[in-house]
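Here it is, the structure in full.
The complex is shown incomplete by one protein chain, all other protein chains being positioned as in the whole.
Chain naming follows the written order as A, B and C, and within any one chain the residues start at number 1.
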């Protein structure tokens, strides 16, 4: 039997003893509350009325013409806050209330998850504290402003490189000091069990909608689903209901950064290997001694050295094809999508777009493709404009 | 019989002869294409899959508690691009294609309409040019960036005060030179007939949805609908299906600026009078000689001296109650809504919120109120943060 | 002198009419009056006398700036009407056509407006933002005050509308040469000439062609094409705006220009 919290060897609960009882409590709470009609009603109510679900499945006619396949965009950019992140934070915030806790802590890189946590926190009237690397605070300034305007506390993390990996470490540390009253609202399908399971469950609303919508529109399942990712939450959200459908090709695109040379990317599937970080065994960038390496990509939301346990397993087992896109291709992809469909994608999302643009040969003519449009690019506007004016 | 394009005395077609034939053509095209099943299918398809309609009707529990009534937010902030503007631009862009024209011109103040026009333009593969006052270009920098990234041309207008009124004048001028090939995509329920009718028709999807949704949720019509406005498009969109429902109170909130003293606000209902500007008779800020006065408010999207013909009529006839909110109340309202519901409203939208917060006595306990949440505040983030740090 | 008589006399002389367009009050009223005197003394047959409006949407950049300066300098509709009286007092006898935007008469009361300009000696109005469809009040009050309501014809005007407009028009028809707003342009298309010819088929009323005329050749061309005269405005403002400190210094140059354009109107007529 598959061990709980394990995806092949990946996953597990590699945490301090302080946190183990909390994780056990969390797992129990999730298993108890999530299936109840009451919880489902609350969650679905918020997803619909607050978050704006279902998000649409948009046939991108102009983009399709450009790449030569039939491409539908799953519009997670339309979710309140601008990305898929809220699907998960609303669920966990509700769970936090059920557990009787009063505070949320989390970390964020692109700021999307921090924002989504602050939003869910306010809706559920929970206090929120967001840890963020000092470098990310700078490059995602607009999201920091939004988070602050929502009344959440933003705590700068200046250890390490001042990026996501460091913020996660510090949030874990903080959590060990306050886990009785405070829920760590994990933002992606990473961390110790039960987080990857909880996050994937909350995010799989994406894939369930895709399935229903594509059947309505095309009368059949897609040939291929493409998603960007780091921890893997938007990708798994889209993939999960299709994993058993062996005819549906699943492609996961990670951050190729400047090059695949070491220290210049976030491409853990390409140049990482299994290792234990932040509570789980996962595919991770590291040196030969097991020291974790920092990742590098212009997309803050992909700038994490590890792939979550489930996507690590799916990628390594071959069920999911793993690819990458370089920064320069990603910026080009932003322009292409903006012009073709009037939609400015997040830099993270643009990785999936870039992959299609740069690998047309991998897609048959009129192949039915769903591209998970995980977020909008407003948060990246400065970075994008600067890139095009500098280069 | 009501004369076409007139709302009481308001409205009409006070334009240069050059434009008359174009307006007649436009009216005919609208009447011909809009009702067809084919046009409806295209429009509704884009509204659903591209724009993300229907937008939800969200019961704002925390905000309701704060103001002591039962407040639902009609979530136009969830529309692609961040405001109701796209409802109209998609419709007009489709109409432009039907008319065989290849270009769009328009003006924008907050940038929301310019953005929505560029988006619709790209979807329909029409070239887009956006006129924008130099002052607005500065204060809505992020939207300017977005518009440019979409590949539209932004033409700065430095006549007059370099704000919306001037941009409208210049766009009208430009239109007279290219109206054969180019459609002026009017952004609000202003301008000569048939624009106010066309825009209100496209926007009334908002009110139709409200009606359906509130009946589903509450089994009855709302007691009150509150909307902010200038030209009136989001308000009319929400109000139109309720105008004949005499028991539904309609409240329209305009920009009170710094004070109701002349030249310090955009409160045409409070201190303006009927006059002819930009093609129509409307309620407008002007001096005793009929010279139009510039408006002033921190909300660029309300910074226009005129109220569109239909809202002018409804306001003057008493069917719609007109109110205002001062800038300082508006910024406070942004904070209140952000904290209560995790939603950062556009400065325009915050006028409606401020009105409720500052006129609690006008709302019964548990009165059923729908507040049209016309847009999100991302575009105003800089302005908001600066305000709170300066004051 | 009235409009009908002016056109009749010019016809007899085999000349096209020239109507310069001036907004009052830029940079100040006294200069405007002198400017007008210069124009009528050097070739203007009819005067288009503008009352500045804050949002002159049918005007190009030159006249927008003119209106802005005039309003900043405190010009009001009443002062303008007074200006017409001043001109008559100074002996200017040419027909005067008052141009402004509709909000000015609307706020004053259209009847009052018509009466007041009639009283000081104007013959007609041009309200560019009032098409025939919206002209009921204007036409009624015009009739009551014996003020001609001049309508415009544009390249976009359909045959249908041409007919409707010519039915209502009196005084003359203002033929817009180009799709666009007022302002001096380098050249005028053949299409303009065709428009003049097209309108001519519908009516015997005098046709004044305007928009984009800034020199003798253009004036000559439109008159040769059948127009009864040429309107020019921005080209004069363009001369004096270069010397707003001492605009009077530019009057000789303007005198020369108006003379040339009038000459074009004459030559055009004779080229027919």
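Just so it is clear, contacts are C-beta pairs under 8 Å (C-beta built on N, C-alpha and C of every residue); 3 or more make two chains touch, one makes a residue touch a chain.
Keep in mind that this is a model prediction, so the values were computed, not measured.
Looking at the complex as a whole, the chain kept out of the display touches A.
Contact with the undisplayed chain is limited, among A:286, A:316 or A:383, to A:286. Interface note: of A:62, A:155, A:176 or A:358, the residue touching the hidden chain in the full complex is A:176. The chain omitted from view is touched by exactly one of A:84, A:165 or A:376, namely A:165.
Contact with the undisplayed chain is limited, among A:15, A:302 or A:330, to A:15. Taking the whole complex into account, chain A touches the unshown chain at residues 12-22, 159-160, 165, 169, 172-173, 176-180, 275-279, 281, 286, 288-293.
Keep this in mind: only the chains that are shown with their structure count from here on.
For chain C, the chain with the farthest CA centroid is A.
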